[in-house]
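Below: the structure, in structure tokens.
Of the protein chains in this complex, all but one are displayed in their positions.
Just so it is clear, A and B label the chains in written order, and each chain counts residues from 1 on its own.
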Amino acid sequence: MALLEINALSVRFGGVAAVTDLSLAISAGEIHGIIGPNGAGKTSLINAITGMVVPHSGSIRFSNKEIAGVAPHTISSFGLGRTFQHVELFADRSVFDNVLTGFFRHQSYGLFAAAIRFGKAAKSERRTQDLTRALLDAFDLAPLADTRAGLLPFGVQKRVDIARALAAEPKLLLLDEPVSGMSEAEAETAVATMRKLARDHGITLVVVEHNMRVLMNLAERVTVLNQGRLLASGTPAEMQADAAVIEAYLGDAV
Amino acid sequence: MRTHIIILSTLALLAALPLVATSYYLYLVELAMINAIVAIGLNLLSGNCGQISLCNASFMGIGAYCTALCTTRLGLPVLIALPAGAMTSALLGAALGYPARRLSGLYLALTTLGFLELVGVVIEEFPQITGGIRGLKVPRPEMFGYSFQSNDSLYFFVLVLTMGAITVGYNIQRSRYGRAFDAVRQSPFAAQALGIPVARIKVIAFSLNAAFAGFAGGLLASVVGFIDPPEFGILTSIQHITFIVVGGLGSIAGSIAGAVLLTALPEMLRGVQEYSELIYGLILLGTLLFLPQGLVGMAAKFEGLRSAKPPAKEPAYGAP
Partner (left out) sequence: MTSRIILQLALSGLSIGSIYALVGLALVLPFKASGIVNFAQGEIVTFGAYLALILTSLGLPYLAVVPLVLIGAAAFGTVIERLLIRPIVHQPEFTLVIVTFAIGFIIKSAIRLHWQDNTFSIEAPFVGPPLVLGELRLNPAYLVYIATTVLVVVALLVFFGYSKFGKAMRATAIDPIAAKLMGVRIGSVFSAAWALSTMLGASVGLLLAPVIGINPEIGHLILKGLVAAVIGGFTSLGGALAGGLLLGLLETYAGAFFGATFKNLVPFGVLILLLLLRPQGLAGASSVRRV
């Protein structure tokens, strides 16, 4: 049973069809790449999956629940997380606070408990802060814990973004162009981290990229989009050799 | 540690104040404390959650009228009337926040402005309840038969309640709700991706803000002994915004500092009171143009200069 199942999905903006009749299945524990040239519909697809945009037609099932058109925060609460191409960190706050915020939906105390602090809220906060410290350690971010997130170099910000997304304990993590803007060395570390996430924590990864080389080393299966439609699907090696894929990418980094 | 010393010594000073101060100065400090409560509430909504509100004065008024009516018409003790006023305000805050949850910036500002005017019209048009433009008299608060007739006892009443409100505000700000407010302000998309219900959080923020303002309004009514409708117009709303802007958006200490300073200001300018409105406007404008981080930001920069090396990290937003 696929963890994420997309059936005949169509996303439209006004008269423009961003995604047309897309079907895709992602199994639990898989590392799946989604690739396509600019304008292929990758962003619209992500937005539809995460609930930012209501699809025109078709279905998206996550953990056997229909999520097409469901509110974004509800989809997140089902265990679907995402990171952002342009990071979207809480720039004014420290790295620690950013990751701490990620634990929001796992804390359950209410407003009155928060106002009093004593007891339930204090205990929950202590526990969450411990979890945050552990997460920061795992991502080598401990020395930067008190630094303002907006001041960090871009590659580090992306690392914080992933750590924060993990705090929400997702079953499936959608990574939107996770290595764009990174240096070679940073990208390699990022790829290793992602592999570790999948292997050690059993998180299903859906990596959206336009750089095939990255996916070559990371993804088990790759789906190629072109102009909003599914072009081809298979292992990275198969995709690199596929004639139609090469044609769509003529001139792009393959 | 240093913060604890500051807080304790301030508390000690405040507690000892009635020994040295005249009733007029006690009154002034009471006003400052009430404004601090207002500022903390508004800071949660606008500073932390980033939602603009031009109708804060209305919530203060709603709390004031509600508390006054509970004590005068229903004969309820003040410890029930005050929370009742705060709760009524909170409900109306949610009533405003819910339909407005998808609005931001300009449209939100306009909606709150409309609400402000609407409340003003209601106050004037129902004098049987509100006393209309002539206002409403409010007796001294009463608790378990004891009436806070003496100025000193009233002062301690306000002091204790203010400390409670500050504590609650501080606790909420560093709770998961405070973090959610901040997330909604800085990146609603990331907030959603983390499972934070953005719309609901905004409504909560509005409701909390209204609760603080309503509570402060009830206290104000008890302290002044009279409710004056012009008190709850756009001028006052702007003053409240000035408190948090000058103090430093997002910071509780800043809100308190801003409120205290700007309550004392008209007093310090006693000789030139007609200028106080103008000066308010100039201070607000000046702070926005030249000191966008407010007093708190200025203090942080000063710290950095003092220690002779630039701070490795700038102060985190919303630092207490």
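As a working rule, contacts are C-beta pairs under 8 Å (C-beta built on N, C-alpha and C of every residue); 3 or more make two chains touch, one makes a residue touch a chain.
Just so you know, these numbers come straight off a predicted model, no measurement behind them.
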item	value
Of A:36, A:72 or A:102, the residue in touch with the unshown chain	A:72
Option touching the unshown chain, where B:61, B:169 or B:188 are the choices	B:188
Touching residue (missing chain; options B:46, B:207 or B:263)	B:46
Absent chain, residues of subunit B that touch it	46, 50, 52, 54, 99-107, 109-111, 113-115, 117-118, 121, 125, 188, 192, 198-199, 238, 241, 245, 274-275, 277-278, 280-282, 284-285, 288-289, 292
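Just so we're on the same page, only the chains that are shown with their structure count from here on.
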item	value
Separation of subunit A from subunit B, taking each centre as the mean of its C-alpha atoms, in whole Å	40
List of subunit B residues in touch with subunit A within their complex	168, 171-172, 174-177, 179-180, 182-183, 186-187, 189-198, 204, 208, 250, 312-314, 316-318
Residue numbers on subunit A that touch subunit B, as the complex places them	50-52, 71-74, 76-77, 81-82, 84, 88-94, 97, 100-105, 107, 109, 111, 114-117, 121, 124-125, 128, 146-148, 151, 164-165, 167-168
